[in-house]
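Apart from one protein chain that is not included, each protein chain of the complex appears where it belongs.
Chain naming follows the written order as A, B and C, and within any one chain the residues start at number 1.
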Amino acid sequence: MKRTLTVGKEKVELEFTRINGVSTMVWNGEVVPLDIREVEPRCYSVIIDGKTVDVSLDTVKNPDPDVHAFRATLFDGTYDFQLQDPMKGLLAGAGGAAGSGGILTAPMPGKVVKILVAQGDRVEEGQTLLILEAMKMQNDYKSTASGRIKALHVAEGAAVETGASLVTVEAVEE
Amino acid sequence: MKRTLTVGKEKVELEFTRINGVSTMVWNGEVVPLDIREVEPRCYSVIIDGKTVDVSLDTVKNPDPDVHAFRATLFDGTYDFQLQDPMKGLLAGAGGAAGSGGILTAPMPGKVVKILVAQGDRVEEGQTLLILEAMKMQNDYKSTASGRIKALHVAEGAAVETGASLVTVEAVEE
Amino acid sequence: MPVTKVLIANRGEIACRVIRTCREMGIPTVAVYSEADRGALHVRMADEAYLIGPAASRESYLLVEKILEACRKSGADAVHPGYGFLSENAEAAAALEAAGITFIGPNIEAIEPMGSKTEARKVAMKAGCPVVPGVQESMADEALIAKAKEIGFPVMIKAAYGGGGKGMRLVHKEADLIPSIERARGEALSSFGNDTVYLEKAIVKPRHIEVQVFGDKHGNHVYLWERECSVQRRHQKVIEEAPSPHVTPEMRRAMGEAALKVAKAVNYVGAGTVEFLADQDRNFYFLEMNTRLQVEHPVTEWITGLDLVKWQILVARGEKLPLAQDQIQLNGWSIECRIYAEDPDKNFMPSPGRITYLRTPASRNVRDDSGVYQGAEVPMFYDPMISKLSTWGPTRPEAIKRMEAALGEYRIGGIRHNVDFHKALMTHEPFLKGELHTGMLDTPFWKKKGVGPRFRHAIAAALFAELEAEERRAQAPVASGGRPDAWRAWGKFNRL
Partner (left out) sequence: MPVTKVLIANRGEIACRVIRTCREMGIPTVAVYSEADRGALHVRMADEAYLIGPAASRESYLLVEKILEACRKSGADAVHPGYGFLSENAEAAAALEAAGITFIGPNIEAIEPMGSKTEARKVAMKAGCPVVPGVQESMADEALIAKAKEIGFPVMIKAAYGGGGKGMRLVHKEADLIPSIERARGEALSSFGNDTVYLEKAIVKPRHIEVQVFGDKHGNHVYLWERECSVQRRHQKVIEEAPSPHVTPEMRRAMGEAALKVAKAVNYVGAGTVEFLADQDRNFYFLEMNTRLQVEHPVTEWITGLDLVKWQILVARGEKLPLAQDQIQLNGWSIECRIYAEDPDKNFMPSPGRITYLRTPASRNVRDDSGVYQGAEVPMFYDPMISKLSTWGPTRPEAIKRMEAALGEYRIGGIRHNVDFHKALMTHEPFLKGELHTGMLDTPFWKKKGVGPRFRHAIAAALFAELEAEERRAQAPVASGGRPDAWRAWGKFNRL
């Protein structure tokens, strides 16, 4: 099984094999013998060359289903990274992955307490568009680009889930 | 859903219904409204008339697959009981449930360290037949009846699982 | 007053914590819960539980009539308010007392004056407890200037009706005073519709140090030493400890006695906290009094060996304080970290959701006051606290080392949390040296840098998980409406 690892801006080509229960990882061409056991659901005991580490794995939602995003917690910290089947990466590259297209989405579940813009308004990058409340805190949501409000997808008072579309901003030619 | 509850030597006829998410138990004819939620796997938060109890449930192996044996742990103690579909109980009653027939089985996984009897030996009730070792302790296994050793199912040094047959003792006519 | 069955008018970790003390005292407990909290830990732990309304706290936990109704249903004769919600609400306390229910909190006469900052300041001044020098009244500019000279620079100009840092101005020298007053008035007017400003001595690098006090109904008062809560982010306490690394034995006695003056001035009954600001020269000034059990009370419990909730109940029953001042011990050191469902990488945005995995630290002198469990939902309706992790050690460095190790064992899956943030603080040089002040988190020194030496282990685990998932997909039976052949082909394709 091949995977392309993306961590920050770095990429590493990996291969993982399990033959008769023996796991091996190839890391940029270097062969690394592994001793891995899933000791609890999504929690792994990993021994490499005598070094033992207990890894808890969280799956992180990712807009592209072919890119599997992980958050791993170890004794010495938490790491975010992504794995992708290089074959699918090639296919996706050919197809071209679209950006989020100026849609502001809810980064957490919450309630829309105030909308500060209306459809058709001109907005500047960094301008607060609406206020979302969760867990007794109100958070400002700002436009990531200058442009015009193309659509408002929510109303004041609405409860929204993570990833819900809030506002679409379209670029305007000056 | 109907069940016959057996706890110790007592039996209680029960009925459990869930209609539109509302659970009700009928206990010997008395209607008991329930508020139940499985908060963790096999762990239930049960509220009856304002009294709240956190119940952890263990399934206990039972030779008769139609009799479901449970061990429940609450804040105030641990209870063992059995539930059986009364329809199946009737069927089983008609067929006649056989006893264990003089077979001594292993009550825990372990290793047979010594066998003190041979096939054909006459044994008395309470006589030690073999010694099983688990967790650094040796335990004597005694005959529950007087009779003759019909068969030895294990050899010295064998590792056995819970429920494995060890020795068959047959009754002898005097 | 009898306390034979206690209703806890709260949720989360503090409700669970109160239940535990009641259990040890043999007192049955009653939980109340909103619709969002049916599966919450406090509902599982109590002896009785009653639904009191929808998720929003103003329709449930904040409604005293709902609490009274649950008392009637359950026969509870006492209510513990925890902290937050109704804990400092004099009207709620009065309504309970009127219904014959014991309020396990201070006497109403003490809650009221302490509910107002300016009123509290007056009480403290009158009682002879030092307050921040300054004026709190409306005043003409000339009078402000005169006052500033009297107090000595630096001074702080504050909007009387303000908050959130707006209308505040730090002034270091006389020449800057008039322009600063003008700008402060301008900001105050536009922000709060009122241009009244007042003036206080500015405390540079202030430290937040508070004294735990206790009173009974027989006029006895003691103090249970201090806690330092200077490690704050946006005026929210993040880490607390007891004792304070800043406090000398003399300062401790002086602060304790000052706090007792305030408590005695309002005939304080029960657990209370007198908060002070201290400057780097160990001058200290009354800030306010909290008339409830504090979030951070565990550190006081560690160093005194006492159970503050038990003391609250004893006092509510009308018993005398169990110990006199000279019988209260101060043993070792304790640190507390507040573990929140929030994302330090995204400006500490709250992160509600399901806790899919939970492993809490277990070790010598480690305490985790938690309100959650593996599989529990952290609702978006309440504060994002998951637990309070506290440790004890014979010395401050030992308590900190123990905390660092305990944080390393803490695992929370499914939501974002601030465990790594706390770990970074436990190795932060100024923190280790005890050089604390309320602005010490203004620089985000905790931001991560790169990956550690065991990064490959994490990747190996993820690859293993990927392979297992592929094999599961390849072997999965036909799901209703699924496309088995497509899945199988994909699975095989991926293992080439």
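Keep this in mind: a residue touches a chain if its C-beta (ideal position, glycine included) is under 8 Å from a C-beta of that chain, and two chains touch if they have at least 3 such contacts.
A quick note: this is a predicted structure, and the numbers were derived from the prediction, not measured.
> Thinking of the whole complex, not just what is shown, which of A:T52, A:Q119 or A:T144 touches the missing chain?
Answering carefully, the residue with contact to the hidden chain is A:T52.
> Tell me which residue among B:L57, B:L116 or B:V172 touches the hidden chain in the full complex.
For the chain that is not drawn, the touching residue is B:L57.
> Considering the complete complex, identify which of C:Q212, C:S351 or C:S370 is in touch with the unshown chain.
C:S370
> Could you pull out which residues of subunit B are in touch with the chain that's been left out?
Within subunit B, the residues that touch the unshown chain are 1, 3, 5, 7-8, 12, 14, 16, 18, 23, 25, 27, 32, 34, 36, 38, 40-44, 46, 48, 51, 53, 55-58, 68, 70, 72-79, 81, 83, 85, 87, 107-111, 134-137, 139, 162.
> Suppose we count only contacts with the excluded chain; which residues of subunit C make the list?
17, 20, 23-26, 298, 301, 305-307, 329, 331-332, 359-360, 362-370, 373, 392, 394, 398, 401-402, 404-405, 408, 477-480
> Where does subunit A touch the missing chain, residue by residue?
35, 37, 39-41, 45, 47, 50-52, 54
In this section, only the chains that are shown with their structure count from here on.
> I'd like to verify one number: the distance from the centre of subunit A to the centre of subunit B, where each centre is the average of its C-alpha atoms, in whole angstrom.
Once rounded, the distance between the two centres reads 49 Å.
> Quick one: subunit A and subunit C, Cα centre-to-centre, how many Å?
A distance of 31 Å separates the two centres.
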